[in-house]
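Excluded from the complex is one protein chain; the other protein chains are retained at their positions.
Entry: chain A
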Amino acid sequence: MDYEWNVAINKAIVNNAPKVEKILRENPYINDLAADLREKKLDVLNNIDKYIKQTEESVLRSGGGFHLARDSNDAIDIVRKIIGDKKNIVLSKSNVLYEIKLRETLASEGRDIWETDLGEYLVQINNDMPSHLIAPAIHLTKEKVGKILNENLDKSIDENSKTEDMVHSVREFLMKKYLAADVGITGANAVSADSGSVILVENEGNIRMDTVLPGIHIAITGIDKIVPTLKDAFNEAIVQAANAGFYPPTYINVSSGPSSTGDIELKKVTPATGPREFHLILVDNGRSDAIKSDLMESLLCIRCGRCYFSCPAYRLYGKDFGTSPYTGPTGIMWSAIIFKEYDKSEMCMHSGGCGEVCPMKIPIPKIIEKIKFRYTG
């Protein structure tokens, strides 16, 4: 095993797993929310067309634009139509953006496009791929980060710099990008069908900037992120953050249409201070086929990343266990759904810890068994 990876993953497990266990023990209501959320998400998957339609109506009602993309190319074409020749774009961490290859495609068209999550930014300047759903730069040690920043951003930073100084340096750089950005593109932790709202959970504050400072906010996510109500969407944010080890989350952002004000005679006027345009792009890319298949429960995943740390294959293989950005136990399921790649499932030992810790009670080992069957059956 790669020595650096071994050190990094062991540190991450020691720092994260007991913390999550403590959060859930001290806040038992979170497991109740998770159980309820599972039922709500199952209802959405079983009635996906109805919920897509309801989401569309709600987004349009709130003054946003709604778009359904069959696949990655379709999604990128929609983005192009929305942004025209606008050049300055900021992104927030999202697996779906990786899935559709948004950054590299738009960058190749000469646009100035930046990841604003610290980990994703490091992955971007290192020409790398994320190694974990919520901690994309988990494979980089502090020393390595210092070196990368020295080579790509700030000569005053090196291997020996303090972490605080590294973070400050990136913050200074990104602040200029937020202020210059025409477009902010985010993912979504959840989308509520009843209100057309996008919920985003974070700790850094970058998503606040991405969703408020640029004139256009585009949220791109999978159809699997729809939940019936705004309440369910908030619940998903809480369950996701707690199982990721961040409780309470520093920020939960809600975007329901473009910015508006009713301060003059209570007449709603758009835009106000924030974006003048809001768009939701829901991506299919194999998801509706998966809903009809024996992989269906994979779509309940809320991307908390907890299953990674209970998995011996991820400890050994890191981001090679799956097809980036879909790595780890959940990534084996999602590599099958999105990329139709089944081979890495053979690295799974059916240790079963993933299924134990999954807040959505996805029977991950049994689903991976079915993916193995697709590979050699």
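One rule holds in what follows: a contact is a pair of C-beta atoms (placed from the backbone, for glycine too) under 8 Å apart; a residue touches a chain by one contact, two chains touch by 3 or more; residues count from 1.
Heads up, the rule we're going with is that contacts and distances are computed from a predicted model.
Peer 1: Would you mind picking the UniProt name of the chain not drawn here, from "Fe-S oxidoreductase", "cysteine desulfurase", "Nitrogen fixation NifU-like protein" or "Peptide ABC transporter ATPase"?
Peer 2: "Fe-S oxidoreductase"
Peer 1: Which of A:P18, A:G205 or A:G262 sits in contact with the chain that's absent?
Peer 2: Here the residue in touch with the unshown chain is A:P18.
Peer 1: Tell me which of A:S94, A:S161, A:S310 or A:T327 is the one touching the absent chain.
Peer 2: Within the whole complex, the residue contacting the unshown chain is A:S310.
Peer 1: Which positions on chain A touch the chain that was left off?
Peer 2: Spelled out for chain A, the touching residues are 1, 13-14, 17-18, 21, 309-313, 315-317, 343-347, 349-353, 355-357, 365, 369-373, 375-377.
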